[in-house]
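Encoded as structure tokens, the structure appears first; notes follow it.
Every protein chain but one is kept in place in this view of the complex.
Up next, chain A:
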Amino acid sequence: MADASIGLWTVPLAVFGGAIRVSTPFLFVSLGECITERSGRINLGLEGTLVMGAMSAYGISYLSGSPWLGVLAAGVTGAMFGALHAGICSLPRVNDIAVGIALMLLGTGLAFFLGKPLIEPTAARLPAIDFGWWSDVPQLRAALRINVLFLIGVAIAPLLYWAFRTTRWGLLIRTAGESADAARAMGHSVLLIRLRATMVGGFLAGIGGSFLSLFYPGSWNEGLSSGQGITAVALVIFARWDPMLCLWTSLAFGGAAALGPALQSVGITSGYHLFNAAPYILTLAIMIITCSPKRTVTGAPAELSITR
């Protein structure tokens, strides 16, 4: 490996690799939240769902030996958390944001409690597909070892974009999100639509969590998420509730997370605290840019409790 150093090329490569490696949880959570918010609810609890998904995926993978069973378990756990959120929010005069915060705390707390015995054992990991077989550069090959979940996430984004525009289900979700009265007038139960949308959102967020524990960084511990779920929820607002934009912003956040370590590895050490904070600075900048007391955010579903 003596001559394998690629010098400054590490930085763009790490940002590229990071965009693929780190973005997947952002992608799944933001797509899930996109569905939920389009139906007129905000589920802030996805941070808890993400952590819970990571823990249950790791646990099931460890016990069964099958990481895919773990992914499924994470999805089901996430859907149950979604159902809980939607169920509580169906009660009259319940604030979905407050319920979300409560579920975020419940999810992380429960995951830490149940996950105690899982920190030490090593569970079976998800396999990676080697897309770098054509290259001789080991660094590039490593960056191109891509997990199927990332590809699934990338495929879901345009699918969702299409579904929102052209399918009956997409229309129903959007109707519930834009005008609950209209949906009711059409004879549909708004609560039922939102229940399903929140469950699907939770399912995806849970799968995002399974990526964290079963692929990258690839083990269960309590600092695993470090706020990625909540960042992803903020990202949906930045992406204007558009699944395709969710994909691009997730990739940008993934790349931003890789920037700090990559710059230090090539010897650019000044201000690394700032580069390490890049994803959070990006979040903050997004919030400032998108917030204005004078206008509602364009593209925001009209039924959301923040826009109503």
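Brief remarks follow.
The rule we apply is simple: contacts are C-beta pairs under 8 Å (C-beta built on N, C-alpha and C of every residue); 3 or more make two chains touch, one makes a residue touch a chain; residues count from 1.
Definition applied: contacts and distances are computed from a predicted model.
Taken from the listed names "Succinate dehydrogenase cytochrome b556 subunit", "Acetate CoA/acetoacetate CoA-transferase alpha subunit", "ABC transporter substrate-binding protein" or "Cysteine desulfurase", the protein name that UniProt assigns to the chain not shown is "ABC transporter substrate-binding protein". From the options A:P158, A:P217 or A:G299, the residue with contact to the unseen chain in the full assembly is A:P217. Residue A:N276 is the one among A:S64, A:S90, A:S179 or A:N276 that touches the chain missing from this view. Chain A residues in contact with the hidden partner, per the touch definition given at the top, are 1-6, 10, 13-14, 17-18, 21-22, 112, 116-117, 119-120, 122, 139, 142, 216-219, 221-224, 226, 228, 257-258, 260-262, 264-267, 269-270, 272-273, 276-277.
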